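The complex appears here without one of its protein chains, the remainder shown in place.
Chain naming follows the written order as A and B, and within any one chain the residues start at number 1.
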Amino acid sequence: MARFAPGDNVTVRRAFPPGHVRTPYYIRGKTGSIAHVLDSFANPEELAFGRDGLPKRPLYRVRFAQSRVWADYSGPAGDTIDVELYEHWLESEEIT
Amino acid sequence: MSDAGRMHHDMGGRDAGPVDQGGHSHPEWEKRVDALMMLLSNNKRRLIGVDELRRGIEELGAENYSKMTYYERWVSSITHNLLEKGIISSDELGRKMAEVEDAARAGGEKD
Partner (left out) sequence: MTMRSEDSVLDHYQAMELAVSALMINKGYFTEADMVAEIDAMAKRTPDIGAAVVARAWTDPDFKARLLADGTAACESIDLDMGPTRLMVVESTETVHNVIVCTLCSCFPRMLMGIPPDWYKSKEYRSRVVREPRVVLKEFGTEPGADVDVRVHDNSADMRYLVLPRRPEGTDGMSQDELAKLVTRDAMIGVKIVEAP
């Protein structure tokens, strides 16, 4: 059961563990919104060590305004970046 | 903000130069590496998972990652994973590598 729905504002957890992590460094701590609820998949962080990665985790496409990701972003305000992120990396966030 | 928690393969946002848009034609051994990876990870065998192969590359370390080509990294990861799982041993691998090198050298001398 996916915790988040399209349009929900979410923040990527600010954690930096070693291991096989599919949450890109540049997006940690950033806030965006759910663009798409994807299927659930086995956790790659566990699969990487030969374990089964179960239970499957919901995966989301999260859309971020580029101006909120890069302090020096030089493009227009409408430019965005979508990143696929697993639910356990996301926290609920209200943007004021 | 320091990059202390960033792993070398995790490249988004780093400073880098212009994109070299040229390509290279793929020699036979690179195609074989692609094929080998597919054969080992496909549903028929599932010997090594794709994430295990990726982790193997990530664990090469920053210097190796930078120095090695794409296919050199893949063949190293495939080999390390097979060794780790005990599917092949270093001993037999070393002997076989010497054998193929000798055969190639002998083939070269014939020309």
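The rule is simple: contacts are C-beta pairs under 8 Å (C-beta built on N, C-alpha and C of every residue); 3 or more make two chains touch, one makes a residue touch a chain.
Quick caveat, the model's predicted, so the values are computed rather than measured.
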- Where the complex has a chain not shown, which of A:10, A:34 or A:59 is the residue touching it? A:59
- Spell out, residue by residue, where the missing chain touches chain B. 9-24, 26, 29, 31-36, 38-40, 43, 45, 47, 54, 57, 69-72, 75-76, 78-79, 82, 87-88, 92-93, 96-97, 99-101, 104-105, 107-108
- Footprint left on chain A by the chain that the document does not show: 22-24, 26, 38-39, 41, 44, 59, 61, 66, 70, 73-76, 78-86
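The rule we apply is simple: only the chains that are shown with their structure count from here on.
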- Task: Could you please state the distance in Å, as a whole number, between where the Cα atoms of chain A are centred and where those of chain B are centred?
- Result: 28
- Where on chain A does chain B make contact in their complex? 16, 18-21, 24-27, 44, 47-50, 70
- Along chain B, where are the residues that touch chain A in the complex? 3-7, 10, 12-13, 49-52, 54-55, 58, 85
